[in-house]
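Note that this complex is displayed minus one protein chain, with the remaining chains in position.
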Amino acid sequence: MDITLDLVLQQAVTGLALGAVYVLVAVGLSLIFGLLTVVNFAHGAFFMVGAYAGIATHEYTGSFLAAGVAAVVVSALIGAFSERVLVRPLYGRGIDYPLLLTFGISYVLVDAARILFGRQGLSIDLPEALQGGIDLGFGYFPLYRMLLVAGTLVLLALLWLGIERTRWGLIIRAGARDPLILRVLGVDVSRVWLAIFAFGAGLAGLAGILAAPLRGATPEMGDGVLVSAFVVTVVGGMGSLAGAVVAGFGLGVAVSLTTLFAPAFSDLAMFVFMAIVLLVRPNGLFGRAGLLS
Amino acid sequence: MSVAQTVPAPTGLLARRFGPVGSLALALVFLAVLPLVLPYTSLAGTVLVMGLFAAGYNLVFGYAGILSLGHAAMFGGGAYTTGLLMLKLGLSWPLAVVAGAVAGALVGIVFAALALRTRGIYFAMVTLALGQCGYQLAITFADVTGGDNGLRGFVAAPIEIGGLVLDPAQPMVRYYLMFGFAAVALAGLARVLVSPFGMVLRAMRENLPRARACGLDVRGAKALALALSGLVCGLAGSLYAIHLSTVPVDTLGYHLSGQAVMMTLLGGMGTFFGPLLGAALFVGAEHLVSDVTEYWQTVVGILFIGFVLFCPKGVWGTFEGARQP
Amino acid sequence: MSTVHTVLSAPTAGAVPPVPHTAGGALVIDGLNAWYGRAHVVQDVGFAVAPGEAVALLGRNGAGKTSTLRAIMGLMPRMSGTISYAGCPLHRAPAHARFHRGLAYVPEDRRIVPGLTVRENIRLGLIASRERRDEDTVIADIARTFPRLRERLDQMGTSMSGGEQQMLSIARAVAAGPSLVLLDEPSEGVSPLLVDEMYELFAGMKAAGTTLLLVEQEVERALEIADRVCVLDQGRLVHVTSVDDFRTDAAAQARWCAL
């Protein structure tokens, strides 16, 4: 089969849509690592929680907006609870313990989903208005995925503005570099951490419900996403938001193009890519200088 | 490195209370009586294999203080090597097991060469990636490895030692044959830990910058730790192949790497007996709980969270710590 | 005129009387112990600082001066003993709560946040302040008091010289108008010219009624501004005296403060 420019372009756009989900998950992961130095292995579970909370809400209300809100709120609340009750006692004990703890949290959350909603998973269909596709000139593309990319970009722009321009953003930027000085200047850092953990979990939950119409919801759905999101954060540089965004979209496109040229290697490609980046730049593309660097 | 900071008051490389010989003896007695107390022999076999795996992992995680999330590559590498040598070359199983251990060490050396440039969480992630590469390769080259169906078709034939015929098809015979290999590996591990190299590891774990300032070759020591760890984990994988008569592709999966961390932590990292105990608790809990409820993951998860929060030194670490003078 | 300006500037004709935003009071420390890991770095230290007073905390390297300041600010991993300020016990309060009691801490290593501009660093000093004051006004006030920072407001904080960074660190600490300022070696690594400027500022702060607790390696400098001297040695408080007595006590200086 001929590989035409149109095909490559279509594939690249597809990769952006793929990357959008990575980015949403990875940004939260990166924020949490950047501020709390917690490697959150429960992040995939928060993604799953968002999908389930959203679908359940949709079944009761029939509203997609309500589903989105529920996804964010429920996963954020579970995130907040996890941080406040479980993760907090471990601060100052290095990165290993929180990592292991969040691993345990994900075990429990995944099983909770099985108990509450069964093992076989749930499904949600797109509203009529979001079905269908548009012609990009070089090929047909589903409308929902375009909106997903656009929505992610808008969200990222808002996040950027929030971090660069607001009081909270200043706290976040300073907190990522030097939480001690924040404490000395009267900021209750533990509340900041709580908020960030909840926010990151909420973002993951949002990504979950946004991805659900595309791939359904299963208790284990977070596993693969978590691994991908880790690859993204590590390639971008742990704790770097810009890195997460660049690496997320970049890896989405890279994986998508690999499927065009060597489909069987698309999974492997991601890890090989990550290994190479880390061998050249041991701290990822955007180093560990800190958030937004 | 982080682990060094997180371990409060390390309790010597071998249990001080028991001394190197005592610790080794305890470990061997424990493994020797296992099939007699567990409800069935194959469970004891799984505990032995996982215990050896955790003990090998502990060398890196507990003693050298580096978190690896890719040790399944060493375990699986050993298992596949053993299986393939028996299947394709008809090698006798004891030789194939030794070769599997060596293969595990080679994987450890590859890890050291590729991943030691990075540190901390990045090291963990590179090892995770390397481990996944192994898994993907096994899936991709299904013609050789059997893909997701696993490698199968090799049989551990009876061996004769001084007129005594030992048939691995018999559960008890197989268990104690495996025990023999494990005993040698554990004795070797104990020997390494009391050697000067063991002292270097201790220095690194307790204070990495100081160890570096003292002119210790930290990276070299880490590389050696990875290779030795690979040797033990590769042996564990090889024994697993004999134990199951098949090599599932899951032996290369990241869940198994995660399980190594859990078992080590549960038992007590940086202790000699801890990982064995941790493996027994983990495998045992999973079996027992999953017999009682389908929702065993919740129980295991809560147990795990509880250990991280309240008993971070693990069962054996806490016991030993409490008995310190 | 804003509170910040009052705290910072020397009283001039027509100036508003000093009114720190939290009513000042005595800092009383009793039986203070602090540890770093197993190292017992502060041992049974007790002293008091009266409102509006300036006390210099002196001693050799490693005598426990910095640790004492950190303990007062709530930054030591482990401590015991009591600390009260203006009648309120502080020793159980987290660092951020101590800030809200009117304490400010200027750390030895300045801790200018990388990636933030000078203006943002100063904003950080106001970010948690419960009195919502107009940031721009406060920053304008600070710029007036710290002329060196004025033209650098939009520059990265970490791109400035050591002395300028020290100025920024002080400006940030006092932006919210504290009544007690803990200063840790402000003159270290700062050019003499800037040290002069800085001590003028301290004098102004003191004159405005702000209580100062100053750790200083350069004894002469500290004596310029201090009312009293506390000397630490190997984690213990070994000597408390007035500045005048200490200045003339060559033996004490040689014994505890000589390098």
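In this document, chain identifiers A, B and C correspond to the written order of the chains, with residue numbering beginning at 1 in each.
Methods note: contacts are C-beta pairs under 8 Å (C-beta built on N, C-alpha and C of every residue); 3 or more make two chains touch, one makes a residue touch a chain.
Rule of thumb we're sticking to: contacts and distances are computed from a predicted model.
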Original post:
What is the missing chain called in its UniProt entry, if the choices are "Na+/H+ antiporter subunit E", "FadE30", "ABC transporter substrate-binding protein" or "NADH-quinone oxidoreductase subunit H"?
Top reply: "ABC transporter substrate-binding protein"
Original post:
Which shown chains does the chain we cannot see touch?
Top reply: A, B
Original post:
Looking at B:T140, B:N207 or B:T318, which residue reaches the missing chain?
Top reply: B:T140
Original post:
Which of these touches the unseen chain: B:L244, B:A279 or B:I305?
Top reply: B:L244
Subject >> Of A:T61, A:Q120 or A:T166, the one touching the omitted chain in the full complex >> reply: A:Q120
Original post:
Can you list where chain A touches the absent chain?
Top reply: 1, 4, 7, 10-11, 14-15, 17-18, 114, 118-123, 125-126, 131-133, 139-140, 142, 144-145, 213-216, 218, 220-221, 224-225, 255-256, 259-260, 263-264, 266-268
Original post:
If you put the missing chain back, which residues of chain B would it touch?
Top reply: 37-43, 45-46, 136, 139-140, 142, 146-150, 152-153, 155, 169, 171, 240, 243-246, 248-251, 287-288, 290-292, 294, 296-297
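Here, only the chains that are shown with their structure count from here on.
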Original post:
If each chain is a dot and touching chains are joined, what shape do you get: line, ring, star, complete or other?
Top reply: line
**OP:** Return the chain pair with more inter-chain C-beta contacts, choosing between A-C and A-B.
**Re:** A-B
Subject >> Chain separated most widely from chain A, comparing mean CA positions >> reply: C
Original post:
Where the CA atoms of chain A average out and where those of chain B average out, how many Å apart are those spots?
Top reply: 32
**OP:** Please name which positions on chain A make contact with chain B in the complex.
**Re:** 33, 39, 86, 89-90, 93-97, 99-101, 103-108, 110-112, 114-115, 227, 230-231, 234, 238, 264-265, 267-268, 271-272, 274-275, 278-279, 282-284
Original post:
Across the complex, what residues on chain C touch chain A?
Top reply: 73-75, 77, 94-97, 99-100, 104-105, 107, 111, 113-116, 120, 123-125, 127-129, 172-173, 176
Subject >> chain A-facing residues of chain B, complex >> reply: 2-3, 5-6, 67, 114, 117-122, 124-126, 128-130, 132-133, 136-137, 140, 254, 258, 261-262, 265, 295, 297-298, 300-302, 304-305, 308-309, 312
